[in-house]
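Every protein chain except one is present and positioned as in the full complex.
Up next is subunit A:
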Amino acid sequence: MPYLGSEDVVKELKKALCNPHIQADRLRYRSVIQRVIRHMTQGVDMSGVFMEMVKASATVDIVQKKLVYLYMCTYAPLKPDLALLAINTLCKDCSDPNPMVRGLALRSMCSLRMPGVQEYIQQPILNGLRDKASYVRRVAVLGCAKMHNLHGDSEVDGALVNELYSLLRDQDPIVVVNCLRSLEEILKQEGGVVINKPIAHHLLNRMSKLDQWGQAEVLNFLLRYQPRSEEELFDILNLLDSFLKSSSPGVVMGATKLFLILARKFPHVQTDVLMQVKGPLLAACSSESRELCFAALCHVRQILRSLPGHFSGHYKKFFCSYSEPHYIKLQKVEVLCELVNDENVQQVLEELRGYCTDVSADFAQAAVFAIGGIARTYTDQCVQILTELLGLRQEHITTAVVQTFRDLVWLCPQCTEAVCQALPGCEENIQDSEGKQALIWLLGVHGKRIPNAPYVLEDFIENVKSETFPAVKMELLTAVQRLFLSRPAECQDMLGRLLHYCIEEEKDMAVRDRGLFYYRLLLAGINEVKQILCSPKSDPSLRLLEDQAERPVNSWALDFNTLVPVYGKARWATISKCQGVEHHGPELPNTTAFPTSGPLIPEENKERVQELPDSGALMLIPNHQLTAECFEKTWLSLKVAHQQAFPWQGAVHPDNLQMALQVVNIQTIAMSRAGTKPWKAYLSAQDDTGRLFLTELLLEPANVQMQISVKQSEAGTETLKSFISVLETVIGTLGDIKS
């Protein structure tokens, strides 16, 4: 790598490029240029020979031209003044008789990425749009988008947009698709290219002429079109039928999504389509390309959420083979978990049992957890398998099994007896924090039925000094306290020792406080302790229902064939949000300037909020009332207009928040109780024109951000912005007080 001596290289090449003998010899000249390009791709700064390279572009040799263009596009932003010299040559090439040269020159010119180039490229692009060679038209159409980006997204050239719309009727299919792509970028601010009935039908008719990429993208654009009548809808669906059988998975998925969206009012059509793509999806799941497999598996999981039995007949397709990469195996195990029914449960469990001894500890644990998931329905069989797994005496397996047991006992209390019998002996094979916590919890709650429970806990207490995880100590305190209530004689002594250690010697504050708390609780009397520690538990069925309820297809149809099934909605929202801030940062009012301490809504702040309606266009009406049902209906029918995350520290105090929102005339429809995880709230407000603002607040447990999603009954960017700034003020104030 000539990184170090790069100056010499530049000098040498410069000399060679200037040498008239070399210039006269086409081959030698080209090979010198190739050397320049090679150095450039290796990251050597070759901008020093810019002048010489520009000269080299005046040639009839098309390869040499290409190479020089490539060079110019790379270094033009670094040497804008010199690059302007190159533009002359490029302009001349744009009217070359050879269409290939015209196309290349135009493309390079549009890719120069330097300020001030717009004025030079406008005319060549306009000429290119009317060129007789489709190759040039393709380049010119995309060039329009590049030119627009150079302008800094400011104004939209109406004439150009019209020209592009008319080029949608071009003969060449790629020109058509490029027009869509280009318009989409130019009209980004206005919501992208508009697909009306004539355009939609024109595109549908051209579909079969497009290449696979074009088909996939047009299918995506067609999502915007809403057929007028049922008849038209079914005509469109008929036209699209054959794309469900395309050899390109991308097109199949695109077509499926379009079907799902267009037929959103016809659930039987949706089910039918999902039946039809079962084959292609399964084929993609066993495709040679592991990345395709992975993406397809993510979509299979999504479909299963609505149609649980959908792939049950093909459960064997989801058996893992040894050589597959990790991420595929993990997805397959998840899918298997959801496919289980009375007929295949035996085979699936046997298969999963096999995975539990996999070399990779992560995968083995995933398999154990999967068995735990199935155990919610097929408890006895699963508990038996899990118990057998304990016999392997492997650390990573035992800890996973014990954690599954803890969850199971809570969800399916009927298996408590079996679990209690399996537990003795486990403690020898558990080293990690999660496993220890689970075991200690089980011993505490069900210690009555485990004969050696006190002795196991005693061992933990003996070694408490060397215990590194505070969470384990906390769990231990609670467990010993609980066990003390059911087996006082065996536990009294060690409880005393543990409390003594926690209060006198422990350095972790939380553990110490917990110790003190239990100590004081004991002082209050044994009955009080019982009342607090053994009061009825929360209803376990609640979480379970929430998790497993079937989701209607429409709830995810919009996310189908996007990155959401791969990464989850919340994650994607955060990322797009970050980009939003990057691009439109200055537009949102900056609220960090508000005072951050003192009373809940400081006086000056209140005034600020009240003032807002006068300055902006937004006036939220007081005493606006919306019933929960009404809210739900509206919420489901609307699209999210804005998503954003605000910094938030610590827990939420719902009462304070509600009060603060009341002040700015935002009504609280529903709110989780304090401490619930994840914490959610639904808010509603109405402005003086009758426009509704519906908002969801979401605080994920591990997050330090409050995620908000706002929906509007009528679109309006200005009012939305003002509404969000109001919301941001409230949340910003409260969030900062906590920190």
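Here, a contact is a pair of C-beta atoms (placed from the backbone, for glycine too) under 8 Å apart; a residue touches a chain by one contact, two chains touch by 3 or more; residues count from 1.
Keep this in mind: contacts and distances are computed from a predicted model.
Peer 1: According to UniProt, what is the chain that's been left out of this complex called? Choose from "COMM domain-containing protein", "Replication protein A C-terminal domain-containing protein", "AP-3 complex subunit mu-1" or "Exostosin-like 1".
Peer 2: Going by UniProt, the chain not displayed is called "AP-3 complex subunit mu-1".
Peer 1: Touching the hidden chain in the complete assembly: which of A:88, A:166 or A:286 does that?
Peer 2: Of the candidates A:88, A:166 or A:286, A:286 is in touch with the missing chain.
Peer 1: Quick one: which of A:57, A:89 or A:178 touches the chain that's been left out?
Peer 2: Once the missing chain is taken into account, the touching residue is A:178.
Peer 1: Touching the absent chain in the whole complex: find that residue among A:48, A:80 or A:99.
Peer 2: That would be A:99, which touches the missing chain.
Peer 1: Out of A:62, A:194, A:636 or A:704, which is the one that touches the chain we can't see?
Peer 2: The missing chain is touched by A:62.
Peer 1: Any idea which of A:229, A:321 or A:527 touches the chain not displayed?
Peer 2: A:321
Peer 1: Which parts of subunit A are in contact with the chain that was left out?
Peer 2: On the subunit A side, contact with the omitted chain comes from 26-27, 34, 37-38, 41, 61-63, 66-67, 70, 98-100, 107, 113, 133-135, 138-139, 142, 145-146, 149, 172-174, 177-178, 181-182, 208-213, 215-217, 220, 241-242, 245-250, 252-254, 279-280, 282-284, 286, 289-292, 294-296, 314, 316-317, 319, 321-323, 325-327, 347, 351, 354, 357, 359, 392, 394, 561-563, 566-567, 571-572, 575-576, 578-579, 582.
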